[in-house]
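A single protein chain has been omitted from the complex, and every remaining protein chain is retained in its original position.
So, subunit A:
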Amino acid sequence: MTEPLATWLYAVTAAPVGGAPPHGLTGVADEPVRLVERAGLAAVVGSVPLADFDEDALRDHLEDLEWLERTARAHHRVINGAARLGQVIPLRFATLYHDDDRVRAMLEERREDFTATLRRVTGRTEWGVKAYVDPASFLPDPDEGESGGDSPGTAYLMRRRAQRQDQETAHLRATERAEEIHASLAALAVATAAHPPQDAALAAYEGWMVLNNSYLVPDDRTEEFTDAVTALKERHPTVTLELSGPWPPYSFTAPPQPAGEVRRAETPS
């Protein structure tokens, strides 16, 4: 008896001219990775046991951080591996089809879309930049808003209010700084994408994360971009900047969004 399988999609690429599939790569279920071709495109796929990857099983698994980490890394590893052979369009985690024929039909149907996306990201690479600040560095000077309360109760309330205002001021200043940094980097990128601030426990940082963005940078500006990050680090010693990448263009292969909007970090309480 054979186990029912489903086809897990990792990426879509232009069909390889040399016909070389990604040898030696294994996927989320340790399965060998292969190509499904149609319409001048190739889907990088693997066959995974349906019992482990149908909707219910996935929901259960996703509660398990160890499983999520292992599987997310496997997904990423395959996409990275395929990217060494040519430009890839990464597919969102957990995109499955019942069989290869349906994948072929999908490639056919979305040919234009994929082709346009491939054109858009080719020769460009995603870089991630995060910024954290220590709120204390952005607090107003203590003598900026001195107030002489009369009764101890009033003085206490005034102090509390001043503290709250100081926090707000600090957050505003930190956000402005982050926007300056973002503007400098965005000038070197062809597109930007904002991710929500990361959870402090998972990302293991202290203070506020004021920037968590991705930049799609033309490959011939890579050095300029990384140099800019280094220069910004020096110019803004109160901000901790972290560069990650190069990434496959995860954040830039979805249908184009209305430009501009960068989500701000929320004020932590």
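Here is the rule we go by: contacts are C-beta pairs under 8 Å (C-beta built on N, C-alpha and C of every residue); 3 or more make two chains touch, one makes a residue touch a chain; residues count from 1.
Simple rule for what comes next: contacts and distances are computed from a predicted model.
When the listed names "Gas vesicle protein", "glycine dehydrogenase (aminomethyl-transferring)", "Branched-chain amino acid ABC transporter permease" or "Cell shape-determining protein MreC" are checked against UniProt, the chain not shown comes out as "Gas vesicle protein".
Set against the missing chain, the residues A:R92, A:R119 or A:R235 yield one that touches it, A:R92.
Checked against the full complex, the one of A:R104, A:R173 or A:H195 touching the unshown chain is A:H195.
Across the interface with the omitted chain, subunit A contributes residues 6, 9, 12, 24, 53-55, 58-59, 62-65, 68-69, 72-73, 75-77, 80-81, 89-98, 102, 106, 110, 117, 126, 128, 130, 193, 195-196, 198-203, 212, 214, 244, 247, 250-251, 253-254.
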